[in-house]
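Shown here: the complex without one of its protein chains, the others still in place.
Here is chain A:
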């Protein structure tokens, strides 16, 4: 599947690139210079002299099994394999000779004698390296008589062939046809080296050898369906089912995955406007040719029958929906919003921007609030995930973004993962991290749950600090205590880069014995000795890099924990170079971008507070309206204000706050209290139950724009087909603005980016031309950094000097007690995305059909709960039911669930406790009780009924 080269794709050079001193050699009379360590195969390919090959691919280490790549080297006996032979200075290589031709022909004959000759009807026809190589070596006949083979079901006498195996079609996205396997081992190496899952092995020897999954079939194995093996397979053995069904694509468009903050680059491969497959791009600087199951395979939701493609309105949320034209829907929405403002004031309406939409779309939605509504009531779902990162890192460093690029992990010696589950939530980055860990880096995990990374094939954490949910600040401060009191600080770094007096005040604070691991052990449950060892390892083990996620931010002290993490990095000088740094792992694809684009109610694009007159002046000049100097409402504040009657209209683009936000009953009550809720989405989501206007959205395949990933990388999203709803989301926002009296005239998202660059210093040099030329850039990208900034805070902090901030641990108000003795924490899994609206509408559902409650066998036994039982999960906010699964991944006293399915109603349980600085909800700690139940609760049944009712649609009047 790699033989077929799409325009813009690079050739496979056979073996991976190396770095090293230049080596000069001669190949077929051509002088070639390559870095030391490069293979003869790659050197030849770089000079345009392709050597036949089957088992080699430049995404994998050479294996040397097929012997098709033999060459002659002067002064050396025999015929070495070009893929496994490194270059030497002065080497003279011949890739073509009669002798070589005969050897290669012999190799091909052997392969073909055990391969079916059904090329014309094979799914890989035209995309098969075996076929290409047969052509390249000039194979004209096969002299071996077919005898024992793997591909005939029965022999000529009708006997069943014991070597034949049926096609494994268990995976929804690809098929495995062993009869076509040439046992080149590329799939096995891809699974090990690229993905790091080790699901495949080569069993047996010689003729007996075959690829095995270690389970009955792919679905029963450890396979996570990343597709790396499918991409690596040179034949039709591992093949996308979409290609089997549709045939080969004829054109491709380079774009960016819309699922997670890794931001993988893909070639969308199509026939006309029909998508055939998504292939991760080797040039993608975030993913280097790798992907996960979501990005590669789970795109079917875009054409799912549930998708709404026509606007709809209704007077009351009790009415069925009425399909109308765009003009009518927009006039209805605009009329209601203006009427609300007239009756209740300028600040009575607002917007929610989406981390799933593009930067350009987000920019327009916040502009709608600021320039058309004339208030700052704009917020984004980052409120409920990474707003503490914005506040915490902003206070410590002066900017609130990850400090490194993903490639930086290759230079890390100690990796500290706090409250993040990269193998599930950021899979492609996790593969890079695991590769580095297999190469010897040490790992520390701080997480209440034993995430996969703690123990997976060939990766084991040096320390797993399984803290009680809600005690992050105590644990992080205890680590700082050890570093300061044991003299492990990097004093030179602190003196040159940070404020020394602030450090002294901080050191006096943190050295107090109450922050010592022996004292915090009582709160956090983390053994003091283990914590001391982990702190020493981070401080002294070489380059230390911190990666953290929502397990840090979604707490009442989320912002404080982020500051504590910044302190750790500054104390140890782990800042400003490759291999170190502080990296928030962003959840959704464009969380970073949504924050950058001024979605927050207190800041204009580029993190500049609305109170600053000089910043307002920029936008007042650009937009010709006064900008409100007062901060606006954040999402939880909007809902509170709605219940008080002072917030009554909401335009919500691409978010489903009713499912994703905590304390569902409160969210529902807030939405219900509003006079006009406008939902713009692909599907009638949960929030739409309370909406009066539904504006159909467009998928990432249908529009142009940019996403910014967790490493601040701005990647292009390119339309590969027309929007099924008729308009890209940015156009819909523009139409709504114009219906309210604005006069916006953007003809293309590139013009929106021009406006962003003109008004935002950190984006000053960004343009679509630059992105087309560079592929991607990392902000800041301006006159000082014309090609962007891979590493931040290199020569000093954005704010000047790094700031140590005192981080006092304050326990959350959410405490266990006799009624609610367990702590619930939440998370997500690989195959599903966020509220699951997209992934549930793809075959990914086969990996995760329902949310389950993980409970420790000890807690389960106390309650008489057995594997698979329905249990009732209750908190002071509400109750729901789901099925239990017993596991010691969670400690006694802790239970865990995901929130991908609306039926689960996990957020009925979560409470309104939130981060002190940002109101980011405390999803990660809820006191609960678990008891046996016999099925869904009344509340769940009522929700199902209400959801059904609110999805009624009357046919269009005409």
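Heads up, the rule we're going with is that a contact is a pair of C-beta atoms (placed from the backbone, for glycine too) under 8 Å apart; a residue touches a chain by one contact, two chains touch by 3 or more; residues count from 1.
Everything below uses one rule, namely that contacts and distances are computed from a predicted model.
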Item checked: Hidden chain of the complex, named as in its UniProt record, picked from "ABC transporter ATP-binding protein", "Formate dehydrogenase", "N-acetyl-gamma-glutamyl-phosphate reductase" or "Peptide/nickel transport system permease protein" -> "Formate dehydrogenase"
Item checked: Residue touching the undisplayed chain, where the options are A:602, A:648 or A:856 -> A:602
Check: Who touches the missing chain here, A:660, A:844 or A:919?
Finding: A:919
Margin query: One chain is left out of this view; which of A:203, A:630 or A:867 touches it in the full complex?
Written below: A:630
Item checked: Absent-chain contact - pick from A:643, A:742 or A:944 -> A:643
Next item on the list: Could you tell me which of A:377, A:574 or A:589 touches the chain that is not displayed?
Entry: A:377
Checklist line | chain A residues that touch the omitted chain in the full complex | finding: 347, 376-377, 505, 509, 556, 559-560, 601-602, 609, 611, 630-634, 637, 640-641, 643-644, 646, 669, 805-808, 810, 813, 912, 914, 916-919
